[in-house]
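This report concerns only the one structure given below.
One protein chain is absent from this view; the other protein chains keep their places.
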Amino acid sequence: MTLPSHAQMVVIGGGIIGCSTAYHLAKDHKADVVLLEQGKLTSGSTWHAAGLVGQLRSSASITQVLKRSVELYKTLEAETGLATGWKMTGCLRLATTPDRWTEYKRLATTARSFGMDMELVSPDEVKRMWPLMNTSDLIGASWLPTDGQASPSDITQSLAKGARMHGAKIHEGVRVTGFEMDGDRITAVVTTDGTIACETVINCGGQWAREIGAMAGINVPLQPVKHQYIVTEKVDGLSPDAPTLRDPDRRTYFKEEVGGLVMGGYEPDPISWTTGDIPRPFEFQLFDDDWEHFEQHLTEAIARVPALEITGVRQMINGPESFTPDGNFILGAAPECSNMYVGAGFNAFGIASGGGAGWALAEWAMRGEAPLDLWVVDIRRFSALHRDRDWVNERTLEAYGKHYTIAFPHEEYETGRNRIVSPLYDRLKTHGAVFGSKLGWERPNWFAPAGTAPRDVYSMGRQNWFAPVGDEHRLVREKVGLFDQSSFAKYEVTGKDAAASLNRIAANNIDKPVGRLTYTQMLNTRGGIECDLTIARLADDKFYIVTGTGFRTHDLAWIAEHIPAGADATITDVTEQYGTLSLMGPRARDILAAVTGAEMSNAAFPFGHVRILPIAGHDVRALRVTYVGELGWELHIPLAATGDVFDALMRAGAPHGIKPVGYRALESLRLEKGYRAWGSDITANDTPFEAGLGWAVKLKSGTPFMGRDALLALQGKPLRKQLATFTTDREDVVLLGRETILRNGEFAGYLTSGGFGYTVGKPIGLGYVRHPEPATGDYELVVANERAAARIHFGPLYDPQNLRVKA
Amino acid sequence: MKILVAVKRVVDANFRVRVKGDGTGVELDNVKMSMNPFDEIAVEEAVRLKEAGTATEIVVVSIGPAKAEDTLRQALAMGVDRAILVVHDGKTESLGVAKTLAAIAKSETPDLIILGKQAIDDDANQTGQMLAALLGCGQGTFASKLVIGDGKAIVTREVDGGLQTIELVLPAVVTADLRLNTPRFTALPNIIKARAKPLTRTSAAELGVDLGLRLKTLKVEEPPVRAAGIIVGSVAELVQKLRAAEVLP
Partner (left out) sequence: MTTLLLADGEATAHALTAALQLGGEVHILEVPPNVLAEPLAHFITTLDGYDAIVAPATSTGKNVLPRVAALLDVMQISDIIEVVSPDTFKRPTYAGNAIETVQSTDAKSIITVRASAFPPTPLDGIKRIELGPSDSSMSRIVSEDAPKSAGPELGSAKIIVSGGRAFGSKDKFNELLVPLAAKLDAAIGASRAAVDAGYAANDLQVGQTGKIVAPDLYIAVGISGAIQHLAGMKSSKVIVAINSDPQSPIFAVADYGLVGDLFTLLPELTAAL
């Protein structure tokens, strides 16, 4: 079979992801698809996958994607005639410690929030479902009856057949050796068998995705790790319908296979494969059995399933799986190339994800935007940091090692730290800063008072920082606090068409006089919120944009790719050129006035304005804006001068009791004000109307902007959901997000954020209510599987008139 | 009775090797290695003899790189008592291996030595025969059945014409064929226990054996590739094609 000279879509990689993507492209979109596989279908890592299919993830959208996989695996055989081996066995997760049990209670609540039925069952019930198990150390288990297992190779062959039935062409033994590029656009795929001109390339190259991406200049930060499991002989008394089993306290998992067991584990000391290029060919290939390394799992497995004492091991599988630094897979449009999409790095849940991820990737590639909020897996969550293979390796191994550890709230990674520090790092450290890490940046989460060890002590309830953060919170409300937010992503957009271009991309009107700031969203064609940021006009042809640390690559790519072709508008990332200090609190003006000669009155420098202020001999961009709900300024300082300005502010603020304040206080402060966080409270799934941000949309002006048509179609219609604030008087309740909202005892949504408001003295959550009459009814929150009476609020809990902000 | 078993670490039987581009050998990086399948049968036979009370001790030997310890540990997990690793990096030949085993046999003085009939990497099928020659004892190659009794071994051999049963005076060398037994799958506790069983390391030099190669490998190449075939739709079409190819009588 000779290669076609042209194709609309070229999918690279014949594993489950590539085949699923090709299937959905061909079937759902009637696309002209060519799939290229360097060896044989499945021969990279799909063929040695264990085949467990779990669906529940901590993101609602990803859970939805995984549910789609299951739906597809159930029905695919009827369409293609090739079985997928899907068995809905259900999944048991075992708990042996109180903290694990609390984690499952929260998990069960999350499941309910995401529309899945997870039960918590007793050890006796577990024994009944899985009689061969030793249950003596169990507190209980979670039970998700709709999970199951499938045969990775069979699914892939079935998807491949389905893809062919709908016209896709699949070529095995064809390796991609390069791309012909026109700027940042691929014009053709160069292979060992010839060149294919194409419109879009989808990189599903598995562990080779990194190298394939590099040939087009894109970064796919994944790391192959050696994952081992064993397959045993027949185990007497093991039912073919035995549920899949996850025993995280013993770091192992089990699944029935032809009468025997598959048993594998996630060890704390995983072994990565090369950080260099992956050898080719590497087809149907495994590593040596490493019993020495696997022994830790054997002991645990025998303790759980005593029948393994006398059961022989048929086979050890030691194969590479692609893992990522945060345990989530990598999907979507590569920011560095305008027509390469990626689906890779599946962290050993590629089989669970394959069906749905292929659907999402096909939609994304055909429509140019993700079909739903896929932020947690979006390739644009990475940054230049992730081009460092050693960093990626180190962090990935930590993530792998934590796969089965208890996920404590607010947990921070320990590896790859101190990678990017602000100029204030050492100063903050002397103030007792406890740092967290975000996209490589060290950021102060909280400040340990004298006598308290400056470190997090994790637990399922209130953690050790709870009281100190309360003090920081009150300092900002009552006096003044200083936040180091130097990690903020910052861009400048310049050019004579800058205003027109940005006004087309932004939902709010940004074409305001020089010196004004605009808080705005940027919307996709469905009206969903893709970005949430502040745009300051510095000159007629120059804008300064500030957004969250983690959104740096994403927001830059979104703006860059939507600047109209031919427009004179250039966006530049200036993140590292400016340090950012947020001076927040009622005393902020007094302090700022003391360090600058400028007039600081409300009239001279009103809210929503930007001015250049001289501080400590440096020109500082001062933005009067707040995320805490107090009088305050964000000061953007030439990076090298950040220390000088910090020192000046601390000196001038001393009489006012100024102290540095961290991100955990920020979170509490913003929740009281009902300020939304992109990625959780507002996402691509939510419109400004639903999010209560309709006021920030220039719908009336008649100016066209992205997402306008979708909003017009929704205007005046009843909302499907509406963002609201919830509080409960149960002060002991710990809200983290994903708790279920009940209205009159029935499901009405779930929290998107949760925390504690120290001023209102209550746990606070934000979440969308899915009910036509949200203002009425009795509300409860389900927290860790228990109900707590709650109240709904449609405005900020604190200073609803914004008197303090505009003081 | 004491049994000596020899095992070799080879490319896993399920893996199809590829020849290196420069023609110097086959690509062995990142390739799964396992115990030679015939050696696994040899180990199994020894373990069964011990379980039956016929043998009292089993010693396993391997000549190979440090990683060959994994192969020895597998034998220990199957039920062998102790292991000897003759550490040697690089290629070996049957003659050198047979001399090494003979040196070990002289100090261990086993009553029976069982080996696989052939290693699936070099496919030489020589070591057992050579070892028997060097020890001046009898050989029962290609064994599909082994019975021990009264200082003798009755070995049924798979030969071209069918089966041949011979009687050997012990000590003797037996090489295992496929149908001698089906090796067990080891249970997890035995894998763990095997890690604690004694394993001693030595070298050919310590044993006074020269492992220098007698054969020079001039070139390694891929076998000729068969032209791609076709799928025929029916018996009639098949017969017609075969007639056209003039291979039918």
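Per-chain residue numbering starts at 1, and chain names A and B are given in the order in which the chains are listed.
In the analysis below, a contact is a pair of C-beta atoms (placed from the backbone, for glycine too) under 8 Å apart; a residue touches a chain by one contact, two chains touch by 3 or more.
It should be emphasised that the depicted structure is a prediction, and the values quoted were computed from it without experimental measurement.
Chemist: As a test of the contact rule: which chains in view would the missing one touch?
Modeler: B
Chemist: Which residue among B:V5, B:A172, B:A194 or B:L207 touches the omitted chain?
Modeler: Once the missing chain is taken into account, the touching residue is B:A172.
Chemist: Thinking of the whole complex, not just what is shown, which of B:T56, B:T109, B:Q164 or B:T200 touches the missing chain?
Modeler: Counting the whole complex, the residue in contact with the absent chain is B:Q164.
Chemist: Can you list where subunit B touches the absent chain?
Modeler: Given the touch definition above, subunit B has residues 11, 13-14, 16-19, 25-26, 38, 93-95, 98, 117-118, 120-134, 137-142, 144, 154, 157-169, 172, 177-179, 213-223, 226-227, 229-232, 234-236, 238-239, 241-242, 245, 247-249 touching the missing chain.
Please note the rule applied: only the chains that are shown with their structure count from here on.
Chemist: Help me check something: in the complex, which residues belonging to subunit B touch subunit A?
Modeler: It comes out as residues 12, 15, 18, 29-34, 67, 70, 73, 184-189, 191-192, 195.
Chemist: If you look only at subunit A, which of its residues touch subunit B in the complex?
Modeler: Contacts found on subunit A: 232-233, 279, 281-282, 284-289, 291-292, 295, 298-299, 301-302, 308-314, 318.
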